[in-house]
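Removed from the display is one protein chain of the complex; every other protein chain stays in position.
Right after this comes chain A.
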């Protein structure tokens, strides 16, 4: 425990300390140009409350350029558009499809839109 010294007024250090930067040496020429490093999550996940990561198992989606063990970033908030990669539910099973037309088939329901595919090389 710290012992407090009574009866002594602590000296205030450097009464006349100049109010200038204490920095020594050359200032970095980048000082006014600093920006935060790229944050991948921030770039790839636009709506985190509606985004889910999903792992692909198997090679049956190679025609969609989706390989075994790829991770899909799926955003449920996006409106369904033509010609996008969709995580759909067909007969109670997850399927990946590239949507050509607005789905008219009621047996297909849409879970979310695949916005990115993360592939390990």
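Everything that follows uses one rule, which is that a contact is a pair of C-beta atoms (placed from the backbone, for glycine too) under 8 Å apart; a residue touches a chain by one contact, two chains touch by 3 or more; residues count from 1.
Methods note: contacts and distances are computed from a predicted model.
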Among "Protein ImpB", "Hydrogenase", "nitrogenase" or "Pyruvate dehydrogenase E1 component subunit alpha", the UniProt name of the subunit that does not appear here: "Protein ImpB"
Positions on chain A where the hidden chain makes contact: 1, 47-50, 52-61, 68, 71-72, 76-77, 87, 89, 92-96, 109, 111
